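Shown here: the complex without one of its protein chains, the others still in place.
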Amino acid sequence: MSYTSSEMMTVAAARALRNDDVCFVGIGLPSAACNVARLTHAPDLTLIYESGTIATRPAILPLSIGDGELCETALTTVSVPEMFRYWLQGGRITLGFLGGAQIDRYGNLNSTVIGDYAKPKVRLPGAGGATEIASQCGRTFVVMQQSARTFVEKLDFLTTLGHGRTGRERRELGIRTAGPQLVVTDLCMLQPEQDTCEFIVTSLHPGVTREQVQQNTGWPVRFADTVAQTAGPTADELAVLRELNERTARAHRSDS
Amino acid sequence: MSYTSSEMMTVAAARALRNDDVCFVGIGLPSAACNVARLTHAPDLTLIYESGTIATRPAILPLSIGDGELCETALTTVSVPEMFRYWLQGGRITLGFLGGAQIDRYGNLNSTVIGDYAKPKVRLPGAGGATEIASQCGRTFVVMQQSARTFVEKLDFLTTLGHGRTGRERRELGIRTAGPQLVVTDLCMLQPEQDTCEFIVTSLHPGVTREQVQQNTGWPVRFADTVAQTAGPTADELAVLRELNERTARAHRSDS
Amino acid sequence: MALFFRLEEAVSDLIHDGDSVAMEGFTHLIPFAAGHEIIRQRLRNLTLIRMTPDLIYDQLIGAGCARKLIFSWGGNPGVGSLHRLRDAVERGWPNPIEIEEHSHAAMANAYAAGASNLPCAVFRGYEGVDLAQLNPNIRTVTCPFTGERLACVPAIRPDVAVIHARRADREGNVLLEGIVGVQKEAVLSAKRSLVTVEEVVDNFGPRSPNAVILPKWTVSAISVVPGGARPSYAHGYYSRDNSFYVKWDEVSKSRESFLEWLRLEVTA
Partner (left out) sequence: MALFFRLEEAVSDLIHDGDSVAMEGFTHLIPFAAGHEIIRQRLRNLTLIRMTPDLIYDQLIGAGCARKLIFSWGGNPGVGSLHRLRDAVERGWPNPIEIEEHSHAAMANAYAAGASNLPCAVFRGYEGVDLAQLNPNIRTVTCPFTGERLACVPAIRPDVAVIHARRADREGNVLLEGIVGVQKEAVLSAKRSLVTVEEVVDNFGPRSPNAVILPKWTVSAISVVPGGARPSYAHGYYSRDNSFYVKWDEVSKSRESFLEWLRLEVTA
């Protein structure tokens, strides 16, 4: 069965979710991954969106973090200050999803500027919830398209702390949450090496070579002693994902 | 028309309320006074109880700060942390009612202990909301039975700040709210003297003499240059108060 | 994940000698049944936390469960004193009790800080009052922008929170409604939590999208205890038994009549 690299990413991320996770979900691929997980192996997965919706069960994917669908299918909806105070900072979220324009080998992220902060070449959206999602969720997953432009030797700006600029800062700051534990790309999966916290390739997606991964990584990327091969999406996983996308497209077409 | 000294107190307090006041109401006489005001000259008076009920319009007087009647007739009911943060500390309450076991000439109150704090002769209930009601409402009224035992030269414990132990502390602490502006007793009304902030008698209830007031005050009480005579309760005021009390008694009898 | 247990089991699993326990309910929904179960299980050396200790803690203190009380207003609402609390503070019966005393504003902020996983609560308060001198847990922080001094108290982080609610659904989510007090904050601030409820429903049905709900994964145990808030009340189920509050003044006045009540009504 053929599938796109984006479908592979989504399915790989979905598989990493546990049935008892309480997820802080971002729009786009994380939202798709969480909902695929909920519709396959993790029916009790709890989804929380930063707009305040708790335990939502959307039938279609939201286009924004605050779609009406999220509120309608939620157990309850709280204010945004409450979301950040009692729920995220309160330590009640086990897993957060992050992305960005740039990532470094220690899982730090930039979503603020390309170039100088005061005089940027490109002004990006900024931190949003990411800064505190990264420090306060039990653990985080990063999902990004992999390229030498996005997987960089040195971030232009550190928006979101992974394991820190040398891999040690997170621990030194006394942050008790685990930080980024998985990076899923369209090519492979990376996980932090135990002692150094450097992200190393632990699984290659079907048909992807080590050379391809290195070409699309801005630092000399390292590979685990045994590198797994990611299982391709199953027929069931693909069906669930495509139905979800189809339902979503249909619903959003009829909106306008 | 005959009336009790408690009815006189209630009516005198009720008259001091303005139609546009937002009142933080305590149980007992303050609650009676506020509801009499609402049913007579101040129909738009907003009543807030510290249980979280905002803009309540009880038909009967509550026996506790959190009676069901208060919630049922409220515009809305918020959590207690929100009540203290957004509403009281937020500066949205124009008037608070206070009482206590002891008051001094500067309107400071004791509701904590008689005797030594560590080894009290009498352990009283404590501050409750009073400490911050006193500093955060626009102004406060004190309602108390007057006697030499309760109107004292020196408080055993300063639970609630009036104008401070010398009448100057409130201003020196930079507190911008007005503090206690009226003390209503069963004998008279006292108001703070402009410069000293000492409470002086400004109005005697019908039939009360200056000697009676002095006998029931633990410090050499002073009188304003012109002391008014409090108008006795009108027939209308009495009727409203007594109907309210009667409705209340009837309702609470049928509860049990 | 909330599971349903018999009250006896839930109390013995969740609450242990020496624990700090917050039993909340602001006039409405006071968890009396759970309090009585604590007395029956003869738990000792508890640090009891509650804004308004009320009859429920008067009973636990009189029964000898408490080593310490953290509170902000200790009276019988609309009636008068808590005689068992006073006897413990004034005369050390049945055992001396340590008290840590606050204002309502401080306690409410401290619960919110606990629910927010903060070490302390920062607010305006305690200006010019004696309590601020006596309680070493009342301190200040300085605003780094304006230089203002603000009050600061430790966050409340109890070992166990106990509340009563009107209903849970079959999954174990809990709906709070009406006068909600600090109950949600108490549960979110605690390591473990017990919720007694009037009833279990299949689902909560149509409701405000902003209904106050504790998701199942925030609650350790639920016990179905109809009437579990009596003599306090559960809106829509039963009214406050005001006559009991009045009667308590008599019952609790002497040690003998209190012990007699305890034997007949709780431990028998």
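Should a chain be cited, it is by its letter among A, B and C, assigned in written order, with residues numbered from 1 in that chain.
Here is the rule we use: a contact is a pair of C-beta atoms (placed from the backbone, for glycine too) under 8 Å apart; a residue touches a chain by one contact, two chains touch by 3 or more.
Only a predicted model underlies this, so the values are computations on that prediction, with no experimental measurement involved.
Remark: the absent chain touches shown chains A, B, C in the intact complex. From the options B:T10, B:N35, B:S64 or B:Q89, the residue with contact to the unseen chain in the full assembly is B:Q89. In the complete assembly, the contact with the undisplayed chain comes from C:R207, out of C:R170, C:R207 or C:R263. Contact with the chain that does not appear here is found for just one residue of A:A59, A:V80, A:A148 or A:A228, A:V80. Per the touch definition above, the residue from C:R124, C:R167, C:R192 or C:R240 contacting the chain not shown is C:R124.
Set against the missing chain, the residues A:A55, A:A130, A:M189 or A:L204 yield one that touches it, A:A130. Check A:T4, A:N19 or A:S64 against the missing chain and you find that the one touching it is A:S64. Those residues of chain A that touch the chain absent from the view are 27-28, 50-53, 63-68, 70-71, 77, 79-81, 83-85, 88-89, 112, 117, 120-132, 135-136, 157-161, 164, 169-170, 173, 175, 252, 255-256.
Hidden from this view is one chain, which touches chain B at 20, 22, 46, 54-55, 71-72, 74-78, 85-86, 89-92.
Mapped onto chain C, contacts with the missing chain fall at residues 116-120, 122-124, 137, 139-146, 148, 150, 152, 154, 177-178, 180, 207-212, 235.
Everything that follows uses one rule, which is that only the chains that are shown with their structure count from here on.
Using mean Cα coordinates as chain centres, the one most removed from chain C is A. The most centrally placed chain, judged by C-alpha centroids, is C.
Separating the centre of chain B from that of chain C, both taken as means of CA atoms, is a distance of 28 Å. Our note on geometry: chain A versus chain C, Cα centroid distance of 40 Å, whole angstroms. Mean C-alpha positions place chain A and chain B at a centre distance of 57 Å.
Counting partner chains per residue, chain A shows two or more touched chains at no residue at all. Shared interface positions of chain C, i.e. residues touching 2 or more other chains, are given as 112, 184-185, 212.
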